[in-house]
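Certain chains of the assembly are absent from this excerpt, and the rest are unmoved.
Chain lettering (A and B) follows the sequence in which the chains are written, and residue indices restart at 1 in each chain.
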């Protein structure tokens, strides 16, 4: 099977297939693509809405070229519903997947985002996904996404916030609230263990989505067509490259 | 004051300032604009995400040119959060406004959309707006938006569905679930009255949003900057016209 990761930012190299390969089981190929129109990072609804059109295009092209499933590589799940409408394969969002998996593993979860500005968007997703009762708290390390490469600073901030989530808020599991935090989960878990909190699951949401995507492909489960009906072809100005890429209804290409 | 209506479809004439003027109180000016990039109608998340970038541009331009408030003229509230982030004036979505006003006036509400395909999007908004307990039912007349001009057929279908919502589902109020149904509210209410259900509020959501916009301008209330922080200026490929239009943070134009 081939899992295609759509990274909805124009910053190349932030996320690559190589980042995901260590997690792929034998037999899973990973491909990845960045959007070419949109923002450098997603830290607002404004960033997000400009990232979505090209995200839809990349996802549709990935299906056309034979991808088995798609992972949208951003914690606000940008374009998740739209991509599901125009494709027929599993499409996973890190936020949705990680929140549901955390809810399976623990009494509640806290989310730690990079930028404070993203908290309301995450909060809206919690409501939309129907998991309000499982939310413990929302925290941020207050570091812009483009500075997430500063290992030491980010590590210290994540450890500090995770500890506060557990000790002050009462978190039973932690979700890293930015796909740019990929790779940190294990170390945060170790840090919590060292401070006496062993066995707190720390979820790397995009990796979680990637692995659940594998499972869904095997299961033959795809998003409900009733929830995500295929859009009708209609007049559409601009976005030619997107329209060209997608398969719409009443469309016998 | 000037209320600017952004109609997030490229079909000119579907909605005009003239449609809103009868509802404007003395002293309120109405301006209206259609997007120039995007779909002819919004009947899917796919349509919606392609409509949003230009919706954001139009809204930002309206603020720059002195609008007092903005009404987004589509029942899925496309781009509501993004527009609020890049502006400092009241921005209203018909779905959000109508659902809250209906919840004020009645024990519950039913929404009647044009296309069946839009129901899941409305359902997600109900969750996101925190009004799950007030939802009675979601129904549709199963007529594509571009055929909403067929008065007789639409009128019969709306009356029939409204009656079913009241008699079968137990609705205490009705929200017309497509801004293309503007102007139908009173007739539906009369139809219900004739069938023995007097005093069921029937909400025309975009008109409701328009009138609440007037009220918010007078009140000096604007969307919470904490919920909708102004986005940071950052690298952004494409969407030049949008980026040019908006005011971002760390931006001293």
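By our rule, a residue touches a chain if its C-beta (ideal position, glycine included) is under 8 Å from a C-beta of that chain, and two chains touch if they have at least 3 such contacts.
All values derive from a computational prediction rather than experimental measurement.
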Number of identical chains in the entire complex, 2 depicted: 6
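As a convention for this text, only the chains that are shown with their structure count from here on.
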Rounded Å distance, chain A centre to chain B centre (Cα mean): 28
Contacting residues of chain A [partner chain B, same complex]: 10-11, 36-41, 43-50, 52-54, 56, 79, 81-82, 84-86, 116-117, 120-121, 124, 127-128, 130, 144, 146, 226-229, 231-232, 234-239, 242, 246, 248
